[in-house]
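Of the protein chains in this complex, one is absent; all others appear in place.
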Amino acid sequence: MVDSHGDLKIGVYVCHCGKNIADVVNVKEVADFSSKLPGVEVAREYLHMCDDVGQEMISNDIRELGLNRVVVAACSPKVHELTFRETLRKAGLNPYLLEIANIREQCSWVHRSDPDGATEKAKGLVKMAVAKARWLMPLETKTVEVTRSALVIGGGIAGIQAALDLADNGYQVYLVEKSPSLGGRMGQWSKVFPTMDCAACILTPKMVSVSQHPKIELLTNSELIEASGSLGNFAVKVRRRPRYVDEDRCTACGICAQKCPVRVPNEIDFGMSSRKAIYMTSPNAVPLAYSIDGENCLYLKRGICRVCERVCEAKAIDFDQKEEVLELRVGSIIVAIGYDPFDPTPLEEYGFGRYKDVITGPMLERMTDPMGPTGGMVLRPSTGKPPRKVAFIQCVGSRDARFNLYCSRVCCMYAIKDSLIIKEQSQGSDVSIFYMDVRAFGKGYEEFYLRSQEAGVKFIRGKVSSIREDPKTHELILRYEDTLMGTALEDSFDLVVLSVGQVPRADTEAISKILGIPRSVDGFLMEAHPKLRPNDAIVDGIYLAGSAQYPKDIPDAVAQASGAAARASIPLSKGQVEVEPLSPLIDEDRCGGCGICIKLCPYGALELEVRGDKEVAKVDEVLCKGCGTCVAACPSGAARLRMFTGEQILSMIRAGAG
Amino acid sequence: MLPMGRIDVMMADDLERAFREKVAKKFGMRKGSMSLAIEEAIREWMKSEEEAKGPEEAKAKPPLEHMEEVAPPSVDFAREIVRASGENINKCIQCGNCVASCPSGRITAYNSRRIIRKASMGYKEEVLKSIDLWLCTTCYTCVERCPRKIDVVNAILTMRNMAVENGWMLEPHKVVSTNLIKTGHAVPIDQATRERRKDLGLGELPPTVHQYDGALFDVQQILKETGFCGLIERAQPQKAASA
Amino acid sequence: MMEGRGEAWFEPRILGFLCNWCSYAAADLAGMSRMEYPPNIRCVRVMCSGRVEPSFVLEALKEGYDGVLIAGCHPPSDCHYQSGNLKARRRYYLLRKLLKELGINPDRVRLEWASASEGQRFAEIVKDFTERLRRLGPNPLRVDRVGAK
Partner (left out) sequence: MGREYALFLGCLIPNRYPGIEAAARKVLPKIGIGLADMKGASCCPAPGVVKSFSRPAWLAMAARNICIAEEMGLDVLTFCNGCYGTLAEANHSLRGDRALRDLANSNLKEIGKAFKGSVGVRHLAEVLLKEVTPQGIERAVTKPLGLKVAVHYGCHLIKPRVLREWVGSTERPTFLDELTEALGAESVDWEDKMACCGAGGGVRSAVLDVSLRMLNRKLLSAKEAGADFILNVCPFCHLQFDRGQVELQRLYNLQPYDMPVLHYVQALGLAMGYGPHELGVDMNFVRPDRILNKLS
């Protein structure tokens, strides 16, 4: 046993964290109390333990007083455990001889109205940490070789940017995209704010770069189905659905689609147009090849037709393609699965789905696309004629506690952009934007807002309460209060656009489960730290890019993608990662070879091995993730989790009780 | 542009003379002085006519707000509403959805958003003494649509309770309450209905407190116990002006 | 014999076992969001709720804690280690039975789930558990501590 009580020299360091801790907890009292605990050689308090002076204080004590255990009472170990381990290491002490007492997140910040109670609790927490410190053992980290490749999930602008950055850095990238083409949501938009350039013009070259990059393997029609391993060495499984068209042979001539007899609603146009069962999502698709939708193809569903096969001169149709599951090994993973537009059907007061001329912002966006359902013209769905009077309703499904409380960040700007497009298309049109607050926070955004005001777009501050359709004229009558005038009003419009926000993509939950990365309350993927690690998922080696994390516009998505790529390349460029000594030690003398642990291990990391005349459990340290379930179940106490041994935990229990 | 309107008038000589003297004194003996003065006189007359118009027309105009008459805000008022109703009115983002949803606000100047605003800013008297507080039909449409999920009706009912506690109550409401205390029914039976009940083969009195004196006594006991009787007695009935 | 209702006002002492990935993160989030809950709980971080041995809980009760909270990731599949939470749940039910047989009110031990985003929920759990234990009265295994505070 390591608890050599006789020569224990523990240093306790109580942090003020500026005022964060010291305003509530009497840090001096805690330090005085600590200094009297058995084995404690020195106890100090200081303003910021994590700063240079604070760390220096600890290293000096280690060197001069010969400390062999360190307890830091400060913020959550999730914030600075690594910092202080490094301090220990530099001072020549094994970094695992450190224990953190969390007296900020779990004490001063949550007991602000009870300073006495908080101080008592802080003392208790330090006492428990000191108790555990007595039983800490020096541990060695293992270094593991990294697989120098990365997986990027999602082929929208964020995924594209991340993949290109990583590949340009020289790493092999697997880019997995669910649909038959790259492009994602940005590929659906026509012009982008505030520059009003055409989205395709700036996106397509990037898509082509991906397809031509020697370091990127593009897997379309594919999705992640399984993942295991950890930072530096993930093993993932990707299911690739057949395209039924040979990408290399297809010339994208389109004759197949002309002849295909099956017409289905086109999801790219949100059902405003139709497509064939063999189709391309856009004329700019990458890969530039048709794809057969197995759900609707007559041959695949009912065994008849095969017209496309007959008319294809390039002989590209291949009904023999089968679904395959690819197994890949990667060192890091970037999740860029994007978002879905909010479905406004549940807001019954707006009549979306009931009134033809109530549409969503993304639907309008498709109309403004020259390749879209109306050839680029904004038209009333009910009449096919240009609208004379258009209303935009902001914050539909966003900033609404009934649905999503968060601000979707893009709707103000896209509504302003679309209002300008409508004004350009028809000088005489009357455009109003009903808003609660206009949020024009980005570079050039306020200027853009000003431009639309100058163009005569009316900004009316008030949330529209309901829409009804005049049964005779089919005009839409909006009820609202102009809150700046303080008057309740009714006005009719011939087109109403609901500025819907972004919601987590439908498969976000599935992805979060596969990768074991949690989601925030809003359903988006959660970052490791909201301020300091916005690119990282909570699991090491997994990074977030784009709207999968939170609603973003294009510049933010691209910036975050580059950030994620930079983060993801750190382990790849290091080539080695340190693995924490989390796995259990098996005391072979004690192990009875009962095998209970083997059945419990979720990773198959344990097996029985013959040792002399008996069998004992053996841990595969690469597979083991250190949960400790086996340790908890071991009837003979043979398994010990190095950083959470029974002695450590029991000593904490006893220390906390007294 | 030069004004071109022209009116020729005949008037009493003495009035004409006095008027000319006054004009000369004020504007001097210049050309156009008479026109200036006459125009002013006509404007004044028009304005006074406007003001003397019937209440119907006057109602169409928004009431003038005299900020100097408003009692200073009380910081405790909003806090008290939040405490008593459990409804945090400070969450309001003033979007006006409630006003646009409001059946009352559709036909009157009633503005629930402004009540919430004034309340959260602490204008206690202005809110509690206002007839507006009594224009909500408690239809809950605003509650269903509020993007901040504020139960506006709950907040308004709380403010009404506070108004009554301060003795501000509308006269007809005092009548209804007195009925309730006397009979256990807010709307007690009348002679015509007694006849109809008999006609329909129902008992002359329903099997409610109307038939059971002991039950009525119990109800009165509760109304006393909860302070309702005292509350109604103390209330100074306000005339229910039309909104 | 089951213990009775505590008469005197007292501050229960609670031991918490929090899994690293969900509930410890939830507790940290409660702090970052400056939510408040009573300071009666002392938490021990473990990697997974599946690490918690029933003997830890028994030891805690023997040592005089008035209640023990075990918190992990939401079942079925939030667990960072796939199924540690389910194993914790199985052990928890057995443990409750055992406590009943020992004459200790099984409500002194509580199993809860809080995801990394549920700071609010964590604070509510601690508030509620503290309140319940206060009503339940002191742990009879260490009655001598009653009124100590």
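General remarks:
Labels for the chains are A, B and C, by order of writing; each one numbers its residues from 1.
We take it that a contact is a pair of C-beta atoms (placed from the backbone, for glycine too) under 8 Å apart; a residue touches a chain by one contact, two chains touch by 3 or more.
From a predicted model like this one, the values you see are computed outputs, not experimental measurements.
Within the entire complex, contacts from the absent chain reach the displayed chains A, B. Considering the whole complex, the residue from B:24, B:93 or B:176 that touches the absent chain is B:176.
Considering the whole complex, the residue from B:35, B:74 or B:108 that touches the absent chain is B:108. Residues 348-349, 468, 471 are the ones on chain A that touch the missing chain. For chain B, the residues touching the absent chain in the complete assembly are 103-104, 106-108, 131, 134-141, 143-144, 151, 153, 157-158, 160-161, 164, 169-173, 175-177, 180, 184-190, 193, 196-197, 200-202, 206-212, 214-216, 218-219, 221-223, 225-228, 231-232, 240, 242-243.
In this section, only the chains that are shown with their structure count from here on.
Chain contact topology: the protein chains form an open path, each linked only to its neighbours in the line. If each chain is reduced to the centroid of its CA atoms, chain A and chain B end up 53 Å from each other.
Taking the mean of the C-alpha atoms as each chain's centre, chain A and chain C sit 31 Å apart. For chain C in complex with chain A, the touching residues are 13, 15, 21-22, 24-25, 27-28, 30-32, 34-40, 42-48, 50-53, 56, 59-60, 63-65, 77-78, 80-84, 87, 91, 115-118, 123.
For chain A in complex with chain B, the residues that touch the partner chain are 349, 395, 399-402, 436-437, 461-466, 479-483, 486, 488-489.
Residues of chain B touching chain A in their complex: 93-102, 105-106, 111, 113-114, 141, 145-149.
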